[in-house]
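Removed from the display is one protein chain of the complex; every other protein chain stays in position.
Presenting chain A:
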Amino acid sequence: MPIPMRLKELIRLIRSCKTAAEERTAVNKECALIRTTFKEEDNEFRCRNVAKLLYIHMLGYPAHFGQLECLKLIASNRFMDKRIGYLGAMLLLDERQDVHILITNSLKNDMNNSTQFIVGLALCTLGSICSPEMSRDLANEVEKLLKSANAYIKKKAALCATRMVRKVPELSEIFIPVTRSLLNEKNHGVLLTAVALITEICTVKPDTMPHFRRWTPQLIRLLKNLIMAGYAPDHDVSGISDPFLQIRILNLLRILGKEDQECSEAMNDILAQVATNTESSHNAGNAVLYQTVQCIMDIKAESGLRVLAVNIMGRFLLNSDKNIRYVALKTLQKTISIDHTAVQRHRNTIIDCLKDHDISIRKRAMELSFALINESNVKTMIKELLDFLNRADSEFKPFATLRIFQAAIKYAPDKKWQLDTILQMLKAGGSYVNDEVVASSIHAVSESRDLHAYITQQLYFAMYADISKQPLAQVAIWCLGEYGDLLISGTVEEGSHKIDEDGVLDLLQSVLNDTVTSFITRAFTLNALMKLSTRFPKAAGRIKEVVARYTNSLDLELQQRSVEYSALFKSYDTLRPGLLERMPRIGKNDGTEAPVSADATTSGQANDLLDLLGDDIPSMQPTQPQNNRGNALLDLLGSSSNEDSVVQPVAAMPPEIPPLNIYDKNGLRIDFNFEKATINPDNTVQMTLNATNSTAFPFTDFVFQAAVPRSFQLQILAPSGAVVPPNNSGSITQVLKVSNPNKQNIRMRVKLSFNMNGNTIQDQGEINNFPAECN
């Protein structure tokens, strides 16, 4: 058996391979040699072989056969062996393998070793791969080591404890007492890891936070010493002493101060100090400032401090370094919900960022810009954003078109501007506009009565230029169908050619003939053509012929429509004008009501239709909306399509959520009424609390408190009053807003107290049965 080569030689060998195949051969050969050597139980060269195996593993080749060898190395007495063994364990093993349990014993022995480096190795490995079982077994050992005098061991033990706490949160009880003394250390490494441990405990077990809040003064003092201290050569980075430790402490302060007023107040001074004293000429300083701003934003800071933070972010925005700008945009996005006006001041800079080269910056700037739109700046913002949309990457377009549309609906100063914006959005968005927006656009158009002619004209010219964009085509075709007669009779803009009936029909036909057109658009076109058959009576023959062509279409929807429309031409011609009259205003239905009404008319329609086909003509109401008829036909023939759902307006109406009675005791009854916007980035539900009193005595000093789990955010507005009048003669209302970004089941703990006839009554409970539509 030849002496196995050293790792260096192997690396050189692999580097000299010219092709991937050559490399594979060399690696496989070496692996075979290594495997043979392992079988021979050779102690001398095992270390070398495992080292080579680790290198091979890093390159991406399988190396699991070395796992047991690592164990043998760990058990050996030589330091070098142990070292490679532990490194191998860290790289090759993880919790999911069963083998790792076998090293528990070796770890325990090594942690009690007299050499600090061996202890260090064991702790390092334990901290990287320990599983819940191992954590439970060895937690006490680690806690013992945390108390050792050696700083080297202490810091490793602290991080080891961090992992254990994350795996098994209950173990934090073992470590909490030790952390107190750790904070008194001078060694920065120990401090760094101690703060990390405390942060981890606070994250996995939030109920320990009150305990740690008592140490806030100590943390603040630590931070202060860091800032005030002069030059410390060991930990200095471009003039800032130990920025890493500063950032860690700031992070912990942020977590501790998040919900707590008292804690936040204590921090105000030090935060102001850090913010003003830190030099921002180098990245290290900026990193500390960034963390400080994050801290200020998350805790209950006073307004002066917040203004300071936003100003720092504003300065960051103007920095030439891209990274700093990105970080600023990211933070401002979080700030905007808290302090809208402060961010508005930087609007212009943010709009400039929309034009940046870097895609990450553009994305953040876009999200931030949409959040900044309000009534006063909507025109300028939308102009910039439409410009951005024209140039934007395709991954941004769906989001951008949706938000532009929402902003146009919500803040439009006048109808004409709104429709113009929608048109531009449709043109720029291309095929990335989603169906809900198409439906809502149609709704918006139908709402603005006096602008029908104008907008149809615009849409006509837009489509004339380009028929390939489906969303634009769909909206345009619908409008042409509905308002085609207005188009012909209306006035035409200067410079554009006159529109006549044939022109419109030509356009629609070209849509049908184009291969790019989707089935949905064709369906739209057929409908539009039918409507035009009554609006353009002279062209009825031509339309009839075009519609008839689709009786053999492969798409079931088109075929069905075509056959029915042809039937309409043939046998029921007299009905046509009545059926195809101008549609009434599309009512703003909510999601739950619409299907009910559609079903009712559907069944009525279906019956009528059956009667029709049976040569019996009952009287039909002339103002039946045509889309319901479509629905009836669909149900009759058993196929379903998206047409009806496409025409449902969306984006502004909340779905109906049934109210919930949460409390009914002692004469006090509390109901929640819900309201939820369908498109809402934070998924916020607004609950209106209604408290009534059926007893003969008034309830005074009525106080309602609520709390939600950490994954939600709750905002409680002021109640309408503090007295619930007796005998159900009135009520107190109060608005609560819960944002549920993770779409989990909302849970809430409530506590109420009031005074009835001199007795103070208190109660509390938990509400878990919120309707599913809230989530």
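The rule we apply is simple: contacts are C-beta pairs under 8 Å (C-beta built on N, C-alpha and C of every residue); 3 or more make two chains touch, one makes a residue touch a chain; residues count from 1.
Definition applied: contacts and distances are computed from a predicted model.
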Undepicted complex member, UniProt protein name, chosen from "AP complex subunit sigma", "Protein YIPF", "Mitotic checkpoint protein" or "RecA family profile 1 domain-containing protein": "AP complex subunit sigma"
Selected residue (touches chain absent from view) among A:A139, A:L192, A:L332 or A:I422: A:L192
Selected residue (touches chain absent from view) among A:W215, A:F244, A:W417 or A:F519: A:F244
Touch with the omitted chain, as defined above, among A:V327, A:L389 or A:V504: A:V327
From A:F45, A:F212 or A:Y290, residue that would touch the chain that is not displayed: A:Y290
Residue numbers in chain A that touch the chain omitted from display: 7-8, 11-12, 15, 51, 54-55, 58-60, 79-80, 83-84, 87, 90-91, 94-96, 117, 120, 124, 127-128, 152, 155-156, 159-160, 162-163, 188-189, 192-193, 196, 234-235, 237, 242-245, 247, 251, 283-284, 286-287, 290-291, 294, 322-327, 357-361
